[in-house]
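Encoded as structure tokens, here's the structure I'll be asking about.
Missing here: one protein chain of the complex. Every other protein chain is in place.
Here the chain labels run A, B and C in written order, and each chain numbers its own residues starting at 1.
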Amino acid sequence: MDKLMQDANRFVSDMVEGLVLAHPDFYEKVEGVNVVKRKDGVSGKVGLVSGGGSGHEPAHAGFIGEGMLSAAVCGEVFTSPTPDMVLEGIKAADGGKGVLLVVKNYAGDVMNFDMAKELAEMEGIEVDTVVVNDDIAIKKESDRRGVAGTVFVHKVAGAAAQEGRSLSEVKAVAEKVISRVRSMGMALSPCYMPESGKPGFELHPDEMEIGIGIHGEKGVERKAIAPVEDIVRELVDRLTNEVTDKKIALMLNGMGGTPISELYLTYKYVHEQLIAKGYDIVRPYVGNYMTSLEMHGFSLTLLPVDDEILGLLDAPTKAIGFHS
Amino acid sequence: MDKLMQDANRFVSDMVEGLVLAHPDFYEKVEGVNVVKRKDGVSGKVGLVSGGGSGHEPAHAGFIGEGMLSAAVCGEVFTSPTPDMVLEGIKAADGGKGVLLVVKNYAGDVMNFDMAKELAEMEGIEVDTVVVNDDIAIKKESDRRGVAGTVFVHKVAGAAAQEGRSLSEVKAVAEKVISRVRSMGMALSPCYMPESGKPGFELHPDEMEIGIGIHGEKGVERKAIAPVEDIVRELVDRLTNEVTDKKIALMLNGMGGTPISELYLTYKYVHEQLIAKGYDIVRPYVGNYMTSLEMHGFSLTLLPVDDEILGLLDAPTKAIGFHS
Amino acid sequence: MKLTTNDLRTALLNAADKMEEHKDELTDLDREIGDGDHGINMSRGFQAVKKELEAKQDFADLGELSKLVGMTLIKTVGGASGPLYGTIFVKFANTWKGVGEAEGDALVSGFEEALEGIKTRGKADAGEKTMIDVWTPFINALKSEGDLSHAIDEGLAHSKTIMATKGRASYFGEATKGVQDPGALSSSLLLNELKEALHD
Partner (left out) sequence: MKLTTNDLRTALLNAADKMEEHKDELTDLDREIGDGDHGINMSRGFQAVKKELEAKQDFADLGELSKLVGMTLIKTVGGASGPLYGTIFVKFANTWKGVGEAEGDALVSGFEEALEGIKTRGKADAGEKTMIDVWTPFINALKSEGDLSHAIDEGLAHSKTIMATKGRASYFGEATKGVQDPGALSSSLLLNELKEALHD
């Protein structure tokens, strides 16, 4: 297996250590667990915690910083972190005004974050939760996964917290984003789990997967690799079926092994097709935001915006993983 | 071949179009050629032009912006751009105070940029050139390739130009960086040329290449894939043989297909080994800066700094591809 | 039927070995209809349990033992299976607090509480192709003094045929029919060891 690593069991802890060593003035690791927090603290504001399995870098630790997350909980690769870890994240993010948990909609994440919330409440910390489910590859809404749209939730809720809004206000704007944001992804090649050395799915080099998850879950459809214009059309058509408001922010997100050249090349076709359908792309974000190890592919996220969301998207953030 | 693209012949032009569409207020494309320039212009300052073959994104167009490059010339994939293209870049970067060309040391780049310089001088534009040769994988100094160290030259020279320094002063500080900066890279897997669909080199999945170039050139040594600590030791030992000043800026650069998780994981070992050797890493940069299509691997760059270089590294830049 | 503290401890040590033996199989099933980590998760969790149980031989009662196991699983497994397996043992601990040996109704109610716990935590029910489909027939057999082995096997076999509607497997809909649910398989491994610990 082609991976830069020392020992699969230390994949996450080595990564977290490296991140903190590279940005010593910015991050702090919570002793004994793979939880990272803002070194400058969050006192007097609502704290924002996210996380989940690792392997989605720069999510979630890369979105820590003024104007975005307060702490990130880094589970094993593609494995939801345990409640005690999440509790450490909540404590690290507690600035006295309550803590909002931004959870992606996976059974494991929901259960572990819920248990942590119960533990934190026993310690007297006010905690609330939002669950992101933007992945339209899954038909049933209650089963929809949280994918790249989560990053918009981090950004908008983080800016609202930074403005000094209350926990319920921050939660409300996070839910506004969640109710609007929709995503779908595809892969040209799978990702390989560090420990098992196996791919999430077996894929013939001439085939691609449409509607993949971000944990190596295979897609909902397998096809011959097509010219990018056709791939984009499939995703754009499905997304525009659901997202009918025309003024949108957009995220074209690389899956980890996709070179920037291909992302920008792809963006050309995304742009053309959405413009042709009458959309007004007021904020395009192109880059790696919510990845899946070294998977080669992309996801497309559409978020209808109003003035409130736009203002919060544009608010400055120090998070090193969020660039516009 | 696993690539998001429409047509190999339009790989570069589609990418450039997508880049400009995604950042319409920031970039402008020169009509008819794959040359990108700052929309806000460079009047009254020294202009900075770089470029070369494409496939190194975010280099070079991603380094355009106040405080870095004025224009970037995007040749075909891994193929030096032609003199007439470079001439367009020079014209686009000309703000009346002369233009500095930052060229990577490849026969093709040197010849094409030289011819463009001659053409520009015939049109009355003052042009000077620096040639970056930081890749220590090559023994003979005159043959050394320009690789990721070029990004430090862009940053430092760009900040100097922004300060209002003269062409000869900007050139002098660029040459100071060039005389100090050293790099070396490795790959776990090759990259595939969009047109031929072939890899730069054939590599068994269990093998890696040490001392690769950034154009799919095979390395100077082929070995069994080793734990990252050993890979890092090989590069660190070779680099510290040449770079003996201890106060350094460092770039740990992904080759395009390397997930951020592996880069940070790798940084842990880089950091430990350099600290153990007495180095003081005052500015670590970890990310994708000078890539090689979807190659999976990294390069390591060391730049001994003084107060002047440090100040210029720290100066703000609007370039979207340069994050600290 | 009776369960002693020491027998439960032995059963858990054996279960840990079984998880190790079937680690790759569990992971491969999870690659089919999940995210390819179930064997890795179970191995990490049960190896941690093994370490705890090897460090401490004597437990006051079933409650103390179950609590340690539950907390260890919750803290080490992660994913969906961590809270679920953890909940099982936390529920055992609550029901068997201060109980050195459980039999009859006390024995059954520990298992019933555990199953309720899974269902509440996972918002799931029987017939959704999860571990619940092995625990349910096991408990029915325990109540009716039926054949426990047979119940486990039947549950496992039936769960393989049905369509997943909970957890990651539910993403794959119809395609999950005919594929064994990894959590059902790991539960069958655990229950087979618990069954060995039960004797008249």
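The working rule: a residue touches a chain if its C-beta (ideal position, glycine included) is under 8 Å from a C-beta of that chain, and two chains touch if they have at least 3 such contacts.
As the structure is a computational prediction, the values presented were derived from the model and not from experiment.
Trainee: Tell me the shown chains the invisible chain touches, ordered by label.
Mentor: In the entire complex, chains touched by the missing one are B.
Trainee: Sort through B:143, B:206, B:280 or B:308 and give me the one touching the missing partner chain.
Mentor: Counting the whole complex, the residue in contact with the absent chain is B:143.
Trainee: Could you tell which one of B:59, B:72 or B:193 touches the chain left off the display?
Mentor: B:193
Trainee: On subunit B, where is the contact patch with the chain that was removed from view?
Mentor: So the residues of subunit B touching the unseen chain are 53, 75-84, 106-108, 111-112, 115, 137-138, 140, 143, 145, 193, 195-196, 198-201, 213, 215-218, 220.
As a working rule, only the chains that are shown with their structure count from here on.
Trainee: Indicate the lowest number of steps between subunit B and subunit C, counting one step per move to a touching chain.
Mentor: 2
Trainee: Using Cα averages as centroids, what's the distance between subunit A and subunit C in whole Å?
Mentor: 31
Trainee: Suppose each chain is reduced to the average of its Cα coordinates; what separation in Å results between subunit A and subunit B?
Mentor: The computed centroid separation for subunit A versus subunit B comes out at 29 Å.
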